[in-house]
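Supplied in structure tokens, the structure appears directly below.
Note that this complex is displayed minus one protein chain, with the remaining chains in position.
In order of appearance the chains are A, B and C, and numbering begins at 1 in each one.
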Amino acid sequence: MKQLRIAIILLLIGGLLTTTAFFMAFFTAEVQQFGTVTVASELDTAFQLVSVGDNGFSYGRPWFSQKIFYFHVPVAEASFLVLLLSAVFAVRFLMTRKRSFDTKSRIAMETSLVFVILTMITGVLWTRASWGVWWEWEPRLTTYFIMMLMMIAYFVLRNSIEDEERRAVYGAAFAVLAAINAPISFMITRVLESNHPVVFQSGMASSNLLPFIVAQVGMLMVGYAVYALRMSEERLGERIDAAKEALEG
Amino acid sequence: MEATNAELYRLALTDAPYVIAAYGILWISFVAYVTMTLRRVMRLEKAVVVLEESLERREA
Amino acid sequence: MTDVCTDSAVEVRGLTRTFGVRKALDKVDFDLPRGAFLSVFGPNGAGKTTLVRILTTLSAPSKGTVKVCGLDVVEQSDKLRSKIGLISHNPLLYPDLTAEENLQFFADMYGVENPAQRARELLIAVELDHRRLDTVRTFSRGMLQRLSIARALLHRPEMLFLDEPYSGLDPHAMDILDNLIAQVRHDHTFVMISHDLDKGLELCSHALILARGKVVLSAPKEEIDVDDFKQTYRSTVGMGVA
Partner (left out) sequence: MADEILRRTPPAERTKVPGLSLRQYKAILRKDIVMELRTKEMVTSMGLYSLLTMVVYQIALSQSGSAFDPRTIAGGLLWLAFIFTSMLGLNRSLVHEKDQGCLEALLLSPVDRPVIYFAKASGNLIFLLIVETLTIPVFALMFLQQGGYGGSWWMIPLVLFAGSVGIAGVGTLLATMSVNTSGKDFVLTVLMVPLMYPLLLAAVSATSAAVLGGDGSISQFWSGIAGVAGYDAIMVLAAYALYEFVIGA
């Protein structure tokens, strides 16, 4: 049960790091600005005065929804990395035909699906907050939507096959295809996109970068911990099966 | 004066519910998923102990 | 003797086929001399089909080595494939092609020379020449079985695998099949999966019982006492599925 212990330790550290990042995002990170608000006269306010023009005083409009990014992006990146992990295990399964690799690939896919769904949810909320619409067919969101569909398809495929080994082989083949397809989707949406706003403003203050990095490291740990946790559950299940087999045989 | 300032704040905070929702959903989902998995793991561990004990007894 | 493997048609050493905890085959060992007729018995799920799939190169062993006709089933699968034929309870023929087209198609797949002539002579041999222009869909069960024997013999294999060839055949068709097997019996090695104990014993020169992936009994027919054998077989059926 070494893996379970590692999972729990990583989960705790990851949780701690992400919580720290959470507080940093709201208390130490500089608030980004998103356009300005113009009022007639000067105000006694914490808002930053950007310019004084003929038609009044312009104050920076704090970009509050940008705070979602501190977690949205790390979750998205973790999901993609875990998908890659799943594909790597899938390839190793096809090479060795060892069931343990198939289990790893499947669990990685499951973990990735959880992260992708969370990416989607935070992404949708961010779109709503920032652009005022719930959904935008923007390259990143679209890619994640397609990724989510592929992952669901992966589980549909597995569940519709009776034979255990065939299920594993087909699952592995599809996992590889999905992992290859995801970046292609992203690139093609990018290349063909012409009339959508650019999402990122370049350049970030160091006070913003730090919570970002902390959140990223923490989220990767959480991602691995979730994977390890599910793996130890699978291992236990296998031990139970083996014991039952031995008892009844 | 004060009214305008409040308006500014309100404008800034229209985003707040979405930010709160995003973080809330994120954390709640993680905690729920991990708790569910941990509970399953603990149940399985009990089952393993029972089975492997009876296996040892049989082999002894 | 220049050919090193002349006397063993099948050589199975420590053959194990696993996936996870499930063992489809567990340390199977046996030999079969050339020209023998092996009947494989066992309850459903005993691993008969897995064994034949491995012997016919359709799946690979997890452990152990398997040689058929002196060729390794993994390393030399391509060479081996042109030396073996399979007759199954499934006809393995395209229903929408005619008998002749079917045979010519498989002749092409095996790289047989003069496919048209070869197909024709086999059709004559299995007495289906008059139906050669009809689609296989219109054939009766017995005719299908005859045609599938012709298909299996197209490339003049050294070894024939029979996967429950008698299931679903009426007595007349069984006679015809018996007759055809008798005709090719003398210069082919056979491996047959069978549910029918009497039929399998009647035809075989060697018998093998599998249960839960293990060899329960493997012996030449001369050494077998029929009653004991049936007793052993019945006890394995009681063991159920692995």
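Everything that follows uses one rule, which is that a residue touches a chain if its C-beta (ideal position, glycine included) is under 8 Å from a C-beta of that chain, and two chains touch if they have at least 3 such contacts.
Note that this is a predicted model, so its numbers are computed, not measured.
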Wait, the hidden chain, what does it touch out of the ones we have here? A, C
Check the options C:Val12, C:Ala46, C:Val68 or C:Leu93 and report the residue that touches the missing chain. C:Leu93
Residue among A:Met150, A:Val222 or A:Ala243 touching the omitted chain: A:Met150
Given the contact definition stated above, which residue among A:Val50, A:Ile121 or A:Ala173 touches the chain not shown here? A:Ala173
Touch as defined at the start, partner being the missing chain; which of C:Ile84, C:Leu162 or C:Met192 qualifies? C:Ile84
Out of A:Val50, A:Leu81, A:Leu94 or A:Val217, which is the one that touches the chain we can't see? A:Leu94
List the residues of chain C that touch the chain left out of this view. 3, 56-59, 78-79, 81-86, 88, 90-97, 101, 105-106, 108-111, 113, 121-122, 124-125, 135, 151, 153, 156-158, 180, 183-184, 187-188
In the full complex, which residues of chain A touch the absent chain? 94, 146, 149-150, 152-153, 156-157, 160-162, 165-166, 169-170, 172-174, 176-178, 180-181, 184-185, 187-189, 191-192
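Here is the rule we use: only the chains that are shown with their structure count from here on.
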Cα-centroid distance, chain A relative to chain C, in whole angstrom: 53
Take the average of all CA coordinates in chain A, do the same for chain B, and state the distance between these two points in whole angstrom. 15
Give the residues of chain C touching no fewer than two other chains, as numbers and ranges. none
Tell me, which parts of chain B touch chain A in their complex? 1, 4-5, 8, 11-16, 18-19, 21-23, 25-26, 29-30, 33-34, 37-38, 40-41, 44-45, 47-48, 51-52, 54-55, 58
If we count contacts the way the header does, which residues on chain C are in touch with chain A in the complex? 19-22, 60, 62, 212, 242
In their shared complex, at which residues does chain A touch chain C? 97, 99, 164-165, 168, 238, 241-242, 245, 249
